[in-house]
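Got a structure here, written out as structure tokens. Questions coming.
Yeah, one chain of the complex is gone here, protein chain that is, but the others are all in their spots.
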Amino acid sequence: MPRPIVTLTTDFGTTGSYVAQMKGVLLGVNPELTIVDITHKVPPQNIRAGAMILAEAAIRFPPQSIHVAVVDPGVGTKRNLIYASMADRHFLAPDNGLLSLLAREFPPVRIIKLANAEYWRSPVSATFHGRDILAPVAAHLSLGVAPDLFGTPLDAVQMLDWPRAAFAHGNCSGEVMAIDAFGNVITNISVADLPQAAALQLERAEAQIAGHVIVGISRTYGEKEPGQLLALFGSSGYLEVAVNQGHAASVLSAQPGDPIAVRWPDANP
Amino acid sequence: MPRPIVTLTTDFGTTGSYVAQMKGVLLGVNPELTIVDITHKVPPQNIRAGAMILAEAAIRFPPQSIHVAVVDPGVGTKRNLIYASMADRHFLAPDNGLLSLLAREFPPVRIIKLANAEYWRSPVSATFHGRDILAPVAAHLSLGVAPDLFGTPLDAVQMLDWPRAAFAHGNCSGEVMAIDAFGNVITNISVADLPQAAALQLERAEAQIAGHVIVGISRTYGEKEPGQLLALFGSSGYLEVAVNQGHAASVLSAQPGDPIAVRWPDANP
Partner (left out) sequence: MPRPIVTLTTDFGTTGSYVAQMKGVLLGVNPELTIVDITHKVPPQNIRAGAMILAEAAIRFPPQSIHVAVVDPGVGTKRNLIYASMADRHFLAPDNGLLSLLAREFPPVRIIKLANAEYWRSPVSATFHGRDILAPVAAHLSLGVAPDLFGTPLDAVQMLDWPRAAFAHGNCSGEVMAIDAFGNVITNISVADLPQAAALQLERAEAQIAGHVIVGISRTYGEKEPGQLLALFGSSGYLEVAVNQGHAASVLSAQPGDPIAVRWPDANP
């Protein structure tokens, strides 16, 4: 059997000991784990940002991977902690919307509300359920414990409202979802949602954002001169606005929530 | 036998190659290691901060884990490098106080001054003993080399003066020890040190810090409204001051060393 994989996605930062405390608990239950950090720099308590990073990364790991996510402003209150099986992978997280972007794409086939303290650390602190509940449950799961033993079934995970790009009359309107480490501006316009006629005429498209018009959708960053704005469908399939060898988010003062539109003015529909 | 665990706690940062150089040396001696980063963002040369992070994290790892810590402003001078066995775990560090907070709680049962160059890289640089001495010794330890072979016994580790909270007449005075990644203000007032009567009447306590009075010790961050100051005993058992969904350290301009007091004005002693 290959070594089981547990990934961690949190807003704990990397300056303190919180992440390491979780890893210590994981390895205490199953020392054969391969633990992988997705990121610990989700903006503090920003559930939507955590949900997006988790959705991008989780499906790149092999089936049966165990993904633990902790962005948990409601720790210690009545929100549930849950196990969910989605996309042939396992997820453990607070039920606050953190799994909802994945759940929209890959409806959960099983959801369990964590309730069986037999698999938890004891005593459980009121403020660090990532260490005291999610980590030991993940490690027991990696040892083959059946998810049903962790608690009681739920019908649905908590969903957030995720804005979808809208298509009408050959045009498309969406919004900025995230800024990546290169300053690329990632939107919610997916190449998979484009009408076929539009997808075949990317060179005729015009992207409009923050008063700029970008003519043509590029294939790579290097197609435009250094310093020039460009638009392309990125490695996760979403339209992004970039500056070749530059920082588009600074050039555009772009932030999550800003509108973007794409038109095909001369396209043959 | 489970895979041996080596953790690393340093002030090397994550932008350069120093941490990776240590990992390369560790894996060169024992490629079966599980290496875990505690943090590499101890403030540069801040031994006290490193000691606190190490103390929080180390005991969360399973017994027999090997913890390597490098915050070493005196590298190359006469300070010793040591092995210490504490709390059923192994520690390797410069003897400059970095192990002293743990040693206060878990008196070392064996201390060895590293002196046997047979287990070191050769040649040893004058400025990077973490790579050239501590890493190879840790890896040899993970392979089963007895600690006695690494050098000669010492009687004690170098101790720093760690301020303890003081209790008198039903009141308690302590100080700020650290700020965590969420801006929570961590103090040296431990729930374990509270008189029993006080511990049973937390809702009557008043915490005083930076001119603010917080009435009642909460159990979770979510018990107060967003934006409100609160006090609670955190996941390591120490009193912390927080702002629900906010950044208490900024609100209070709090820094390590600042005083905090807790009173029980109406309590029945």
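Which chain is which? They are A and B, in the order written, and residues in each are numbered from 1.
Just so we're on the same page, a contact is a pair of C-beta atoms (placed from the backbone, for glycine too) under 8 Å apart; a residue touches a chain by one contact, two chains touch by 3 or more.
Everything quoted here is computed from the prediction, not taken from an experiment.
Asks: Can you name the residues of subunit B that touch the chain not displayed here?
Replies: So the residues of subunit B touching the missing chain come out as 11-18, 20-21, 23-25, 27-28, 31-32, 35, 44-45, 73-77, 125-128, 131-132.
Asks: By the contact definition given up top, give the residues of subunit A that touch the hidden chain.
Replies: Listed in rising order, the touching residues are 2-3, 5, 7, 14, 34, 36-41, 53, 56-57, 60-62, 65, 178, 180-182, 219-223, 232, 234-235, 245.
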